[in-house]
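All protein chains of the complex are present and in place, except for one that has been dropped.
So, chain A:
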Amino acid sequence: MSISHQAIERMMELIGGDKTVLAEILQSFIDEAEPLAAAVLAAARDGRLDTLGRAAHTIKSSAREFGDAELAALCAAIEFGSKQGALADAIASSEKIARGCITLKDELAAYIGRELNGETA
């Protein structure tokens, strides 16, 4: 699972090339990533399919925005399953999503440091 620089550049084009605004958008996901991952895990553990589906939908949207197709596909599958009311491997899938979410967060943080703030590794 990994972000797509092409997707982020498209976002930059969309918002008029403002790096500060882009950084704010990415940071807003970084801020929400851990609570979202926790929400997915909790919903799967408690069997709350509605909540699980909605949290997966939210992560899916962000994953697509940042070009993480694998994480988006995983979320779409959980979202679909929760709508159908049948999730055989809900806990395992949610753990994968949670991990993917945290990875996405870390990659975005690195992107901000490297591409937007000009930090070197």
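The rule is simple: contacts are C-beta pairs under 8 Å (C-beta built on N, C-alpha and C of every residue); 3 or more make two chains touch, one makes a residue touch a chain; residues count from 1.
Here is the rule we use: contacts and distances are computed from a predicted model.
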Per UniProt, the name of the complex member that is left out, chosen from "ABC transporter permease", "Na+/H+ antiporter subunit G", "histidine kinase" or "Response regulator": "Response regulator"
Residue of A:S61, A:Q84 or A:N117 touching the missing chain in the full complex: A:S61
Residue numbers in chain A that touch the chain omitted from display: 7, 10-11, 13-16, 18, 21, 24-26, 28-29, 31-32, 54, 57-58, 60-62, 64-65, 76, 80
